[in-house]
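Every protein chain of the complex appears in place save one, which is left out.
Chain nomenclature is as follows: A and B, assigned in order of appearance, with residue numbering initiated at 1 for each chain independently.
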Amino acid sequence: MISFLTRRLLSGVVLVAVISALTFVLMSMTGTDTARNLAGATATAQQVAQKKTELGLDRPVAAQYTDWLGSALRGDLGRSWAGGDSVAASLSDKLPVTLSIVIGGLLLSAILSVLLGVGAAVRGGLLDRAVQLLAVIGFAVPSFLMALVLALFVGVRWRMLPATGYTAFSESPSLWLQSIILPSVSLAVGAIAATAQQIRSAMADVLRLDYVRTLRSRGLSSRSLLLRHALRNAAPSALTVLTLQFIGLVGGAVVVEKVFGLAGIGSLANTAASNGDTPLLMGVVVVMVALVVVVNLLLDVAQGWLNPKVRVA
Amino acid sequence: MTLLPEPGTLGGEPVIAAPASRQRLLRRLLKDPVAAVSLAILGLVVLASAAAPLLTAHDPAGSNVAHALAPAGGAHPLGTDGVGRDVLARLLYGGRTSLLGTALATAVAVLLGVPLGLVAGYFRGWFDGVASWSANLVMSVPAIILLLVVLGSVGQNTYVAMAVFGLLMAPGVFRLVRGLVNAVREELYVDAARVSGLSDGRIIRRHILRVVQAPVIIQAVQILGIGILIQSGLEFLGLGSSGKASWGAMLNDAFGNIYTKPVLLLWPGLAIGLTVAASGLLGNALTDALFGGAAGRSRKRRSAKPVKRSVGEDRPTSLPLPRLSGDELLVVEDLKVTYPKDDGETIVVDRVGLTVRRGEVLGLVGESGSGKSQTAFAVLGLLPAEARTTARRLVFDGTELGTSDRGRTRQALRGRRIGYVPQEPMSNLDPSFRIGSQLAEPMRRHLGLSRSEAKEKALALLERVGIADPARVYTSYPHQISGGMAQRVLIAAAVSCDPDLLVADEPTTALDVTVQAEVLDLMRSLQQERRMGMILVTHDFGVVADICDRVAVMQNGRIVEAAPARDLFAAPTHPYTRMLLDSTLEDSEPRRPLGTTGTEQGADA
Partner (left out) sequence: MSAVPADLTRHHGPDKDPADDGPLLSVDGLVVEYPGKRRKVPFRALKGVSLTIGAGETLGLVGESGSGKTTLGRAILGLAPVTHGTITFRGRGISHLGKRERRALGEDIQVVFQDPYTSLNPALTIDDILTEPLLVTGVSGRDARARVRELLHQVRLPADAGARLPREFSGGQRQRIAIARALSRSPRLIVCDEPVSALDLSNQARVLDLLVEIQERTSVAYLFVTHDLSVVRHISHRVAVMYHGEIVETGTAASVTGQPQHPYTQKLLLAAPVPHPARQAERRAARRELTARESASMKAGSA
């Protein structure tokens, strides 16, 4: 188990390194344009060249990346080219927003998909139909469209929850909760749909297995049969899907934040990408990928805990 | 972004089924209303986008601020948007962008994923290692983030973005293909092809591509849908090719006017939702048509084959029951088990009657499909939900059980007074729980034992069934013990609550012959020690001769002969029984050594 986790952690570190390098290389291709943009429309060629030197863009890409990596490892992510703000400060400023809606979406997905998936597998009938329908809707409606619809009706028309803005938890826990409900729900619908369907089919598969019949032969209660034995064995495949869904969730946040006017990592990414702001974008990418790595690691731990073949190897 | 589970796989294990022939597939697909409607929607979207110039005279980019936000009707059937562009024209032309973009992404994903997956799965080695590792890497990056980076560097271009997106989807296709290939290459028919002298290329073409193509088509259909979603997301962020009409850009415009004219959300939203839903549903329908739906996904063969009988063959009654002496533990009369099928029903057990006394072992013998296991499961009440069971009498120790599986009486008896020993030791233990907890759970429930009492009794049971190190096995998981040991554990579990009747379904078939002998010894001694009645289902007359007091021979769902074991072996009366006994090889002459070849070299070892 320990060596399994170490391996996963290592590959997570490699992932961050590879993606950051890739981002850096891609961004460096636009070096001249960026310098021109930053120097201003009326800048002379000399001024642009000077800007380039100032940003270090005239040096080889490898050297630039090594510099960035060196400072990043010391905790210094540099300063935004556009505003000059500290990247680390912007990130820590915006991270709580994104974390709130992404983790909220993940929890929502996990809880609701278990309830719906197990219900659909066991009860069948109307609930099963509903889950199937939800699966189609969740697949077909992108999270930002869901967000637009929710914002329009729940937020603007019915005024049940705020349609825009974010309130920090430290300011008011209840307002914080209200401000993240709609974004989290928009993000989660697709994940709930996919995961619930996965749990449903995994449960149905497990319930067909020999050992379930044998457990039934021992006269166990159907509660123990379903929740203790069947769900436990259906969980690994559900977790795998949830892991993939979480990656989608993080991506979806970029768009959903825009709809709800949330100043999170996603909108930061958007701005950085359109401005060609390499230091800021690098920071965003590293944080997002690290977030995925950490959550995947947690899900791996859960996976290992569920699967004795991993745990007791 | 949403990712459906990889089609063609369940719980990570690729499912290989025989794809139906092509013509039949299309017909079956069109019969399915969902598939037909999905196909129609997709066809309509494609046609409308292709014929955009014919359907509208407006320029999708031609803005006219004077006519901004015009209502539907007149020159603008769907009105105009925030800068006065015709909504219908943008919808039609936007369809082009969306469809071309997503087709590009799908093509990239498939063209990259399939060959790489084939090579990695078939040849394995270092290439597989590198490719799989890279695929995992790419799959754990949020696609939209990478797309932002790419668009940040090359500028706003929808098609570049979609090509890159295809690149990001390729690992999914790769993993699907690789998994399928990995599974097929272990199939014996691939080994046979190899032995037949087929080259690798030929094996891939003939045997492997066949298995790969259907799931890849299904996944491609779904990537088409996902591509539209991602693309609209990027355009919504304002990162698509500027000046090109697109559904995502329309949503962006609608978002800007959400307070003044929210209906602008409707058309692009509908277009995206319907197109993507249609592709998703089409993928599901294809899966069903190709793999026969959920039922066909299970690779397990039905143990009971349908019984076809002509009317004249129908005999009026089953064998007469032996006279009841009053001390019967179990009396079954006129038991019938049927499964519904498209036209009527399949009878798997027909008018079966049997009795088991305390301390008696009844052997239920027959070939596969004879209904012997179905009879045993009917007694236990463990038939699948779709089975229909009827019986004139099904009496256990004086109590009528009724034929409802979930009946209260049955539930109360199962595990407590009727124990069950299954066939396959490994698949009948829950892999996620320790042996100890699986043993203790029923005892705590039925006998009301405390945790420590249950443990003590479980350890004693493990020792009783001949396990050398009970404490170790108690804390082991099923995958840590051998098959023979697992079967002993299952026997321990079956007798843990001191049942009066034990139903054993081919309890030694999966075991090696030396282990089988020990397990039979164990079952006999437990049965005698506790004076249990026992039903032993088997196809092996050797096992019958070893342990059974009475035998019932089953054929096509019926008992054709029942007699005390000694009599049956000495003087079988039914021709089927005689044929079966004649088929045993026990008394056949050993073949003589080949005289001429001179290879008699004695012991080589």
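Following the convention adopted for this analysis, contacts are C-beta pairs under 8 Å (C-beta built on N, C-alpha and C of every residue); 3 or more make two chains touch, one makes a residue touch a chain.
Source: prediction; values computed, not measured.
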Among displayed chains, the one left out touches B
The one residue from B:Glu400, B:Asp469 or B:Asp512 touching the chain left out of view is B:Asp512
Per the whole complex, from B:Gly73, B:Gly125 or B:Pro593 the residue touching the absent chain is B:Pro593
Among the options B:Arg358, B:Arg464 or B:His539, the absent chain makes contact with B:His539
Interface residues of chain B toward the undisplayed chain are 17-19, 187-189, 191-200, 202, 206-207, 210-211, 301, 367-368, 512-514, 516-517, 520-521, 539-546, 565-566, 569, 579-581, 583-586, 588, 590-594, 597-605
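Note that only the chains that are shown with their structure count from here on.
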Chain A and chain B have mean C-alpha positions lying a whole-number Å distance apart equal to 31
Within the complex, chain B is touched by chain A residues 11, 14-15, 18-19, 22-23, 26-27, 29-30, 136-145, 148-149, 151-152, 156, 190-191, 193-194, 197-198, 201-202, 204-205, 208-211, 213-221, 224, 229, 232-233, 236-237, 240-241, 244-245, 247-248, 250-252, 254-255, 258-259, 269-270, 272-274, 276, 281, 284-285, 288-289, 292-293, 296, 306-309, 312
Interface with chain A, chain B side, in the complex: residues 1-5, 10-12, 133, 136-137, 139-146, 148-154, 225, 229, 232-233, 236-239, 251, 254-255, 258-259, 262, 265, 269, 272-274, 276-277, 280-281, 294, 297-298, 300, 380, 382, 411-416, 418-420, 422, 424, 427-434, 438, 441-442, 445-446, 477, 479-480, 490, 493-494
